[in-house]
Structures are given as C-alpha cells and as structure tokens.
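Missing here: one protein chain of the complex. Every other protein chain is in place.
Read from first to last, the chains carry the letters A, B and C; within each, the first residue is number 1.
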C-alpha cells in the first residue's frame, strides 16, 4: 500500500557535544540515532511503546538505510526530524525522514529507511492490523 | 574512472558492549562507525593519515550511505570489513564495504559510501594525484 | 566559596536504544553524557550558551568525575537530572548531579563532577564575574 506523502510526525532535538566530532560538526552516524529517536516517538504516538513491543518480544529492525548528508549540523543546533510513510506492507514499512534546522530552514539530511517487523527469534512477523490502520 | 572490484583493504574489529543495544545485537548506527574506522586505516595505508589531513584542513566527508543490514552481529563477535573502490573522481570516491563474521562466514551488512574530498571551508577540493594513483 | 546545597537545575531526558547495551540496561558511560547535557542546559539557563563559549574559545572541561551507579535505568525510561553546586572557585566548579527515575522515585546514579574553565590553549582561565554571580 502506497501512502500519499503527508508528514506523520515531527520530532525536535538539540545537538550536544556527544553528537559532534573533531571536524566541528555532527558525526555522520549520529544522524541514524536521531532518526531512530524520531521513529520511536512517532510509534509511541500511535500507541506502540518501544518498551511494550520489546517486552512482548517484537521489534522494528532496520533493514536498509539510504541517507544523503546535505549540510553539516553543529553543536547546539536545534534540529527537527519529519517522518513520512512511503509504503506499508504486512511485515515491513518504508519511511522517509528529513532533518532540517528550523533556524535557517536548512535541510541537513534526508533518509529512506526500511523497517522489518520481527519477533523474538528475529523472524518476520505481521504487524497488528491496529497499527497499520493508525498509520493510514 | 571505474575500478574493477578488487578488495583494497581488510580491517578487523571486535564488538564490545558499547556497540550493542538492548536487543542484544549491534546497534545499527554503530556499523557506520565500523565502516569509518576501516576507511581510515585503508587511507592510512595509502599514506593519508587522518590527523595530517585534518591538520592540513582537509577531510573526506561522507555524502551518501546506502547500507543493507543482513544479519545481526553480537557481543564479542570478531568482524572483518573489506573495502572496495567502485569509482574514483577528482573530488569524490564511491566505495563499497562489506562486513562479514569470519567465524561462520556470515555477511552481516553491505554498504555503498560516497565520500567527498573537502577543504577547511567545506568546499569540494581536488584529491592529490598521488592518492588517486595509489588507489588504482 | 561553598554553596548550600540547593538544586540549581532540573533536566529531563528519555532513554533510547542508543543509550542501552546488550545487558538490557543503560550503558554505564552513557550517564556521563546525560550529566553533560544537563550541565549544558543549566549553563545555557545562566546565559552561557555552549556554542558562544566555544566560538569565543572557552570551554568547561571535565577534570574529575566520581560516579556511583545505584540502579540500572532501562529502555524508554524518563529520567531527571538534578544539578547542585558544591563549590565555586575562580577557575573551577565542583558540582553534584543526581539522576532519578521519577516514575518510581528510584535514584539511578549520583556523581560529583569537577569542571575547569579553560581557554583556547587549554589553560585555566578565570570565569567571568557575571557567571559566578548568577550561580550564587
């Protein structure tokens, strides 16, 4: 099922020293953590707390990421991550995430992330109908 | 210039607690750090120490990563990163990196990474001929 | 100058996967990052933005940390860091920080942190009178 591309969720964060490197910018793997935080809060908003999922033996595993680094973010920047659904399948989700710096409206990076829904033994599992319906 | 795909460099690393998460596997952004370490050692082998580059005001910036997560690595695993060149341009490199676990020959993840060569003001800069020649 | 021990600042944060390890708890070094974020927001509240300090060539460097890990925090926990001043000197600060989990009022860890105020060449520098006054 393909979604029309309307934003699902906005997430804000602050860049701290822990996110930067000696090139005086955000260390490139840290953006994957930012995207992950945004997805967690998006799913929580849909009633899918990460902890409950985890306790029930389910997780959304990242299967594929394509990320374009467009501009460097810096210490102390306030960033905003917008999450869009591109495609919903029974056992996976394709989503797009865009990180901008609202202060100057700069787009920092863009990513496409494929998530698989897995059970405890790391096999593909069907997402509950309820979560799918809430995403539409 | 397109390269035939022969391995340029092998890098070995051990998975520590710091690389894992509560799902008892390597946290997905940590692989980008593993790939980065492997590239640094590959460039050092070509005479391009990261520190000298940095002191001279140059850096290889990551412009784009596509990474496929195939199998989860675990605490204490010994992993091997192989780096291949796919394309060399004047101001950028396209490389492929594969992470395997030699113990059982499992492929853990595969990535394509585009690097841009930048000067201090973060503008594209020409890579020295010497480094290009050594990569061929 | 010794301060009576009244709280200076409260900071809240959420535990994400990036903060946990394969023992299903927060990875112990991550707490130092939590404490650091709390200090940054405390100083910002006093008018000492980290970025401005950094741009002016100053930083608060951590000289010594003593941290007691009392209870493990877990994925998804909401934590609260309280920051107290213990001693203010011309070139350094001694502070106490306590991390609790408000949900069950559990104390997660306690730390004493000595910060030195340094200039660009990493020499001790006098803190501006204004900041000292605001801390009293």
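To be clear about the criterion, contacts are C-beta pairs under 8 Å (C-beta built on N, C-alpha and C of every residue); 3 or more make two chains touch, one makes a residue touch a chain.
Keep in mind that what you see is a predicted model, and the values were worked out from it rather than measured.
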| item | value |
| --- | --- |
| Shown chains touched by the chain that is not drawn here | A, B, C |
| Selected from C:14, C:28 or C:101 as touching the chain missing from the view | C:28 |
| Chain not shown: contacting residue from A:35, A:75 or A:93 | A:75 |
| Given C:10, C:61 or C:91, the one touching the chain that is not displayed | C:61 |
| In subunit B, positions touching the absent partner | 14, 16-18, 33, 36-37, 40, 49-51, 54, 74-76 |
| Contact set of subunit C toward the excluded chain (per top definition) | 22-23, 28-30, 32-33, 36, 54, 59, 61-69, 72, 122 |
| Touch residues of subunit A, complete complex, unshown partner | 17-18, 20-25, 27, 29, 74-75 |
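Everything below uses one rule, namely that only the chains that are shown with their structure count from here on.
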| item | value |
| --- | --- |
| Chain contact graph, described as a line, ring, star, complete graph or other shape | complete |
| Most distant chain from subunit C by Cα centroid | B |
| Central chain of the complex, centres being mean CA coordinates | A |
| Whole-Å gap separating subunit A and subunit C, where each centre is the average of the chain's CA atoms | 28 |
| Where subunit A and subunit B are represented by their mean Cα positions, the distance between them in whole Å | 23 |
| Shared interface positions of subunit C, touching two or more other chains | 17-18, 74-75 |
